[in-house]
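For this depiction, one protein chain was excluded, whereas all remaining protein chains were kept in their positions.
Right, chain A next:
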């Protein structure tokens, strides 16, 4: 299984590019010219994203470095653990929507500390794999097109994160006991 997955990820990108290029070439598309034409836009997108990303990372890093996040963690860990949610994974649930590298760090810690095949290790893996960094995705996706009013998207994304977290706890309790 793991071999298959590894092979699959190795093959996917070259195969996609290969098949797109072949079919374009057959249809007499000037592949090189068109490719570079499209690629030029990549730079503009990057430049456009920067201010939005900076704003988001700045707010998140202030919030974390000040200890505000820790205060929320302490407030939440007691009531949540009474619901059968292990307090070890609560930091992960809180950091996940805010920071991708931050949450990856927390998962790595949990896996190293408790072992990848422990309940905490499995639950943390499931949580990390089933959610995304909501604030980062919003900043990058909306920033690229200059959207300033995200309307209800963030709220809906956070509701989804919460649901993913609870679903992860539920299914891991069921499957891994």
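Here, a residue touches a chain if its C-beta (ideal position, glycine included) is under 8 Å from a C-beta of that chain, and two chains touch if they have at least 3 such contacts; residues count from 1.
Definition applied: contacts and distances are computed from a predicted model.
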{"item": "The complex's invisible chain, by UniProt name, from \"Nucleoside recognition protein\", \"Inner-membrane translocator\", \"Cobalt transport protein CbiN\" or \"ABC transporter permease\"", "value": "\"Nucleoside recognition protein\""}
{"item": "Touch criterion as defined above, residue of A:42, A:84 or A:177 at the omitted chain", "value": "A:42"}
{"item": "Residues belonging to chain A that touch the chain removed from view", "value": "1-2, 5, 8-9, 12-13, 16-17, 20-21, 23-24, 27, 29, 31, 34-43, 45-47, 49-50, 53-68, 71, 97, 104, 107-108, 111-112, 115-117, 121-122, 125-134, 137-138, 140-142, 144-157, 159-161, 163-168, 171-172, 175-176"}
